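Worksheet: one structure, shown below.
Let's look at subunit A:
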Amino acid sequence: MNALAVEIPWGVLLAIKAVVILAVVPLGALVLGYTFLLKMMSHMQSRLGPMDPGGFHGWFQLIGDGIKFLQKEDIVPDEADRRVFALAPTVVVISTFLIFVVIPAGPRLQVANLDVGVFYALAVSSLSVIGVLMAGWASANKFALIGALRAAAQLIAYELPLLLAVVGVVIQAGTMSLQGIVSAQQDGAIFGWSGIGNPFILTQFVGFLLFLIAAQAELTQTPFDMPVAESELVAGYMVEYTGFRFLFFFIGEFGTATAFAALAATLFLGGWSIPGVHGTAADLLGPLVLVLKLMAVAFLMFWVRFTYPRLREDQLQALAWKVLIPIALVNVIITAIIKVAI
Partner candidate 1 sequence: MSTTEQPMTPGFEVDPAAFRHLADAQVNVELDTGDMILNMGPQHPATHGTLRLVVRLDGERVIAADPVIGYMHRGYEKLTEFRTYPQVTTLINRIDWLSSFANEVPFVHAAEQLMEIEAPPRAQYIRTALTELSRIATFLLFLGEMGLQVGALTPAFYGFRDREHVLNLIEAATGGRFHPNFNRIGGLKDDLPWGWIAETRNTMKIVLDACDVFEDLVVGNEIFQARTRSIGIIPGELGASYGVSGSNLRASGVDWDLRRDGAPYLAYPDLDFQVFTHPDGDSFSRYWVRLQETRESARMVLQLLDGMPAGPIMAKVPRIIKVPEGEAWVETENPLGQMGYYVVSKGATGPFRVKIRSASFSNVSILPWMLRGVYVPDVVTILASLYFILGDIDR
Partner candidate 2 sequence: MADLATLTSRITDALGDAVLDAGEARGTLVVRVRPDAWRSTAETARRTLGFDYLSFIAGIDWMPAPVVGLVEGDTSTPAQPSDMTFGVAGSAGRFQVFAHVQSTTQHAGVTFRTDVDEADPRVESWVSVYPGADWHERECWEMYGFVFEGHPSLRHLYLPSEFEGHPLRKDFPLLAREVKPWPGLTDVEPMPGGDDEAGEEGAA
């Protein structure tokens, strides 16, 4: 369906969808992701702080954090380029939200079922680099600039393995539409046995690993968080941001993490599908299943994030170019050969 060529109810439809994207998704992503991951992290690291506010497991922490960010003074450095400085967090957040547009939560629960869904998701996710570079340059701070340059170099380098990891899935499913990929997994069969469909994690395990590693780098999370390395660049491109602008980056960070987890769940774990459940039941259960799978992936990503040290910029580039991309290419070739052979 052509996104802008929808017939008459498109205005109403778009408004409803916009509300869904702008209110439900980020809120859900934030509350679920942040709460779950923060608690998980607190348990892993024996952190006392986030477990304290409000009593039971520190449930008030999220609200308290929000209030804290909103009441902070909004500081713009004197030397900063004010317009670019103000615009940068918005670009990052928009790029995050645009990814959610194509992620299906059920057979009919999707904002837009694009023919090139995966491709679209990866394309818009690369927009956030612009925001990062804008933030780094406009802050008029050397730490921010170095952070932004590192971020740009890293995001460009890891875009390739990310795309190539997805190519394997696309070849196997024969479509770039996310809905199509989900149904290919739901209706697939493993050696003729269709009991659990064919989640691509089984056949594309290498792709799954590559996707997770590259996604980790795209999210600038440990072990690839050189751009924000708090021990040397303080917070990289975010160093001059305070208050709600910083909150925007924060939402962007956790939102993108959720979005990539959702993408991984959709591409490799079957997305919303439950074997044998179709129609309205799938529409009702789909979101729940998707969230569960998404959380499993997010758990993995954050587990790594809170355990590993970070790689140096040159090591990180070497990993992308010398290890990940060759493996991804071999994976694509093998997948293609098998696809043609069968």
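How were these candidates chosen? In short, all candidates are chains of the complex that A comes from, given by their letters.
By our rule, a residue touches a chain if its C-beta (ideal position, glycine included) is under 8 Å from a C-beta of that chain, and two chains touch if they have at least 3 such contacts; residues count from 1.
Just so we're clear, the structure is a prediction, and the values are computed from it rather than from any experiment.
*Asks:* Only one of 1 or 2 touches subunit A in this complex; which?
*Replies:* It is candidate 1 that touches subunit A.
*Asks:* What does subunit A use to touch candidate 1 in their complex?
*Replies:* 44-47, 142-143, 146, 222-223, 225-226, 229-232, 234, 306-315
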